[in-house]
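For this depiction, one protein chain was excluded, whereas all remaining protein chains were kept in their positions.
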Amino acid sequence: MASVPMEHGLLLAGILFGLGFLGVLVRRNIVFMLMCVEIMLNAAALAFVAAGSRWAQPDGQVMFIFILTVAAAEVAVGLALVLQFYRGFRTVDMDAADRMRG
Amino acid sequence: MIDLLWLIPALPFAGFLVLILAGSRLPRIVVAVLGAGSVGFSAVVACLIGIEFISSPLVKTSFTRTVWTWMSFEGFSPSTSFCLDSLSLLMVLVVTVVGFLIHLYSVEFMADDDAYHRYFAYMNLFVTAMLVLVLADNLMLLYLGWEGVGLCSYLLIGFWYKDPVNARAAMKAFVMTRIGDTGMIVGLFLLYNSLGTLEIHELMVRAVRDWPVGSVMATVAAALLLCGALGKSAQLPLQTWLPDAMAGPTPVSALIHAATMVTAGVYLIARTHELFALAPAVQAAVAVIGVATLLVAGFSALAQQDLKRVLAYSTISQIGYMFLALGVGAWSAAMFHFAIHAFFKSLLFLGAGAIIMSTHHEQNMFRLGGLRTQLPVTFWTFLAGAASLAALPLITSGFYSKDAILWYAWSSEKGSVWLWLGGVAGALLTSIYTFRMVFLIFFGEARTKVYKRPGTAMLVPLIVLAVLSMVAGFIELPHTLGDVRLFSGYLGAVLPPVPIPPGQASLEGILGIVAAAVSVVGICLAYLLFLKVPQIADRAASTLAGRALHRLWLEGCGFDWLYQRLLVFPFVTIARINRSDFIDFFYQLAAFLAEGLHQGLSATQTGRTRHYAVGIGVGALIIIGMAVWL
Amino acid sequence: MNAVQLFALTPLIVLSASSVVLMLLIAFSRRHVTVAFMTAAGLLATFLCLPAVYPDLPQQVTPLIVLDGYAVFFIGLTLAAAFALVLISYPYLQNRPGRPEEYYLLLLLASLGAAVVAASSHFAAFYIGLEILSVSLYAMIAYERWSLMRLEAGVKYLILAAVSSAFLLFGIALIYAQFGSMEFSAIAARAAEGGITALVGSAMVLVGVGFKLALAPFHMWTADVYEGAPPPVTAYIATVSKGAVFALLLRYVNQYDVLASPQVLLVLTAVAVASMVVGNLLALMQNNVKRILAYSSIAHLGYLLVALVAGGALALTVVSYYLVAYFVTTIAAFGVIAVLSTSERDAAPIDDYRGLAWRRPWLAGVFTAMLLSLAGIPLTAGFIGKFYVVASGVSSALWLLVATLAITSVIGLFYYLRLVAAMFEQVETHATAAREEPVGSFAATAVLAVLTLLLVVLGAYPAPFIRLIAATVSF
Partner (left out) sequence: MDVVFYLSGAVAIVSTLMVITRSNAVHALLYLIVSLFAVALIFFALGAPFAAALEVIIYAGAIMVLFIFVIMMLNLGIQTQTQEREWLNPKAWIGPAILSAALVCELIYALTLHKGAVFAAVEVTPKAVGIALFGPYLLGVELASLLLLAGLVGTYHLGRRDERSAAREGDAP
């Protein structure tokens, strides 16, 4: 079992979270954006597991399982939307969808 | 039964709602039943409540019922309460009963109008507002009703809005009364600010407690309230709107501009008479204004050719009598004249309406004539009203109500011989112009064809009102003539009796005889001048002085001309100079700024998801930053 | 979990069961009217459970869910709104191609999510409830998936909502890391120790919550999604989704006295001010009615935040009343839009509303009433709501917030009245004849009538209702 400070776990999660967020901001391809969202969710899950490990409680892992469920559901709906999006817009460029603005 | 007080204004209001929302789709008969029926039902409820109230010990006090509390928040709970006492009951009865009769009359009078439902909707709204005005237990609610009746008056004067003249008349009425209302609302603020309440009863108690007689505050407050009363009741110097208000349908003139709304000022002063009693200067002003008005309007009435304008000036003049009574502290005499006046003046207007309708909108008296035989019922009822207006001795109600005012104008502590003289001169004028009207219309040779005769719905109100004009006066007779005190006794709980200095009482009989004589003399003069030998009148009018006077009187003594020069013209000039409004610049700047900010923010809504995510990121950055560093 | 607790859970169980039953029903019969009827029946049955369980409350059912008067009130509100929207959606979907049945299933599930959020006493329940709500909403927004506009809105909402919920999750994780529990009561018990990790966590939670509530600066998705989503779904996002999250926020803030922390107070104040200013300014010259309502909703959530910051026992009543007024107004406003929308496009451009008062006087009347209520004109529910908000702000001496509210309300008045004026404009008939006007249906008309009546009654005589709130809404 690791004896690293909890902050390091959270820091790692924070860095991954930031990278995921950066990806959402930078990428225009919706598939990539979804992947980056997954990275963010995964980072949050890591933070939970790290926190749960600090308190030696199962709660962190329980939350991880819930996040997993949510991620699965969200990705399923998201990817279905991507397919329809591609069918409609003939592209996966998220910036193509900017007809509503102002 | 008395718990159903809220029903009295609620019924016409319900009628209004139905008519305004669905009236255009309803058949005319349903509109008529709804419009007149709701007021009629309200009148029935009012009568039942009135009977119960008078026969109960409550008559000595008052009955207040909160019908609606809007909200309640930490001690702030604006609520609507209705207060029934003998004064408001009198008003309610007059408003609902006369209102119902006029609605009934309108059913036939307006039958050919396209905007039938709109007419009845407005009329019902008017009745509602008037009832709110008289039943209000605080001045704020009273003010709501006050503005409500003003609005309805505006809507109904301009009822035939397609003619710009009517629209102008409506506008004029609205603006003139607003001038008074502005004074009144300032007065309300002042009262609330210094006495801490607007609940009328409590307000009066506090005013009497806190303010000595003649104190500045009381004087200012009373004067400001008087402003409102002057505007609404068309008294000098705000009287000029009323003759023009005749542009509306005639039943409207009967209800709003004769019987009810224009007497709201009288009601307001009577309602707050304690306050006016604290301000003797203002009260004296009321009396003087009353006399001046009744004379100015009397002279103006003498020169009019338009039938309805005669009646309009006559109304101004008669309200002048009420103000005179209020000014000398004869509160209940003023209310008595109000009630009687409501009967005979609405009768006269309705009669005028019948004549106008029968002759295809002929309002010029000089083109009418000899209608006595063709419109007999109208003639006899009109004659009854005219006799009452001219105060024909003994047999008419108007005699008793006017005689009481003249008597108090002389004998009251606040009265004087000059006020009395003015009143008597006015009485002479009244009977002259009244019978001038009667003789011109009904006697002499026929100059206009009668196209159609009024039907039952119009005649029934005429007859009922004629009877009332004749007999209603017998509930209050002077000491010298039977000494019946039903009316003032009934109002005694609210309005104190007039203190008469000792030694005056013996004069009552003599003064009564003088008043009666003046009235009869006036009628005779009218007979002489306008029927028997009209050449005298013509010759007098054709002299230089006569022409000038005639013109002056025809124009309502030139007030309109004066206001045009003194107020309207300078104001328009200033407005023209300041066309590129200087102060407006700041508001435009604010608007410009807001629009610029809008454009800036709008530009952030690019429609691109990534940019929105940047928004979330920046927000998170700021909020986390605030959490960490603050 | 004992029997009493299980009984207290009945509303949620009934709601879940109705979703499952509905799913099975759809598998057997795809009759639109049956499905809509069953949905309404399920919502109604759940609603009827609320008074039945009320006497035994409050009940803590496992650490996750607490059912108290407060939860019951907001669950009831959610159900009522969903019920109204089912009635509005039915004619809307009836006139459109495609299969409408799944919509109702998603609506039921979303309502369940909202109910769970309103009743949660644990971050796990909050998160799962929120995600049930969100996932259902993704599909509801893009329900008409052949329409590019709906797709665009759906994808935007999905990505941004997922990002925001990642923020929320990370925040929860940080709070958990600090306090070792995700139960609100346990967190409250240890909140006094403070700690910067939890503070940062709270800030990130606020990001997630602020996104769902469309508070500035997390508001940018609002207009696009409002514009893109089908009108009944927009109404759902505007009311149920926001209402449930706000209920949770209020529960958290009020029950556990986080306002004692100056940072929280400051952040909430800043967000409230920003929302009021940004929302009203963005709506100012907007020409798309759905976007106007979107921006106005940003401002309204800002107003609500004022009451929240004012705090105290009063906040509960004020927020509850304001939310009810806001629900009524928003649902009716979008109901009008739904009724006016054709199968070709939504009735969003302001030009569609020019002269509406002469073509469809009743609809225009309803819409006018709603706009006046949003603007806070007296004798509407919106006025009372705003009055209470101002009063609670004044009594807590929040002068900055009250002043902002007053100034921005004036700006708000402009664009509401601009819309009203457009409806009463006289227009040439041939200009409007080009557009086919859909006919109203009985269900939608009835809902609009009831909502308008409610608006006036709540505005003219709110006292009994406020008493009801005061009696029901308690922890």
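Residue numbering begins at 1 within each chain, and the chains themselves are lettered A, B and C in the order written.
Rule of thumb we're sticking to: a contact is a pair of C-beta atoms (placed from the backbone, for glycine too) under 8 Å apart; a residue touches a chain by one contact, two chains touch by 3 or more.
Keep in mind that this is a model prediction, so the values were computed, not measured.
Chemist: List the neighbours, among the chains on screen, of the chain that has been left out.
Modeler: A, B, C
Chemist: Of the residues C:197, C:254 or C:317, I need the one that contacts the missing chain.
Modeler: If we include the chain that is not displayed, C:197 is the one touching it.
Chemist: Out of C:128, C:187 or C:253, which touches the unshown chain?
Modeler: In the full complex, the listed residue that touches the missing chain is C:128.
Chemist: Mind pulling the chain C residues that touch the left-out chain?
Modeler: Residues 1, 16, 19-20, 23, 30, 61-65, 97-99, 102, 105-106, 109-110, 112-113, 116, 124-125, 128-129, 131-132, 135-136, 138-139, 142-143, 145-146, 177-178, 195-197, 199-200 of chain C touch the chain that is not shown.
Chemist: Touching the missing chain, which residues of chain A?
Modeler: Residues touching the hidden chain, for chain A, are 1-12, 14-23, 25-29, 31-32, 34-36, 38-39, 42, 45-46, 49-50, 52-62, 64-66, 68-77, 79-84, 86-87, 92-93.
Chemist: Which parts of chain B are in contact with the chain that was left out?
Modeler: The list for chain B reads 610, 614, 617-618, 620-621, 624-625, 628.
The definition used in the following text is that only the chains that are shown with their structure count from here on.
Chemist: Compared with chain A, which chain's mean CA position is the farthest off?
Modeler: B
Chemist: So which has more C-beta pairs touching, B-C or A-C?
Modeler: By the number of C-beta pairs in contact, the winner is A-C.
Chemist: Quick one: chain A and chain C, Cα centre-to-centre, how many Å?
Modeler: 26
Chemist: Between chain B and chain C, what distance separates the C-alpha centroids? Give it in angstrom.
Modeler: Roughly 50 Å separates the two chain centres.
Chemist: Among the residues of chain C, which are close enough to touch at least two other chains?
Modeler: Within chain C, the residues that touch at least two other chains are 155-156, 159, 163, 223-224, 286.
Chemist: Going by the touch rule set out above, which residues of chain B reach two or more other chains?
Modeler: Residues 602, 605, 607, 609, 613 of chain B each touch two or more of the other chains.
Chemist: Under the definition above, what is the set of chain C residues touching chain B in their complex?
Modeler: Chain C residues touching chain B: 155-156, 159-160, 163-164, 167, 196, 199-200, 202-204, 206-207, 210-211, 216-221, 223-224, 262-263, 266-267, 270-271, 278, 281-282, 284-286, 384, 387-388, 391, 395, 411, 460-463, 466.
Chemist: Within the complex, which stretch of chain B touches chain C?
Modeler: It comes out as residues 68-74, 76, 594-595, 597-599, 601-602, 604-605, 607, 609, 611-613, 615-616, 618-620, 622-624, 626-628, 630.
Chemist: Which residues of chain B touch chain A in the complex?
Modeler: Of all residues in chain B, those touching chain A are 602, 605-610, 613-614, 617.
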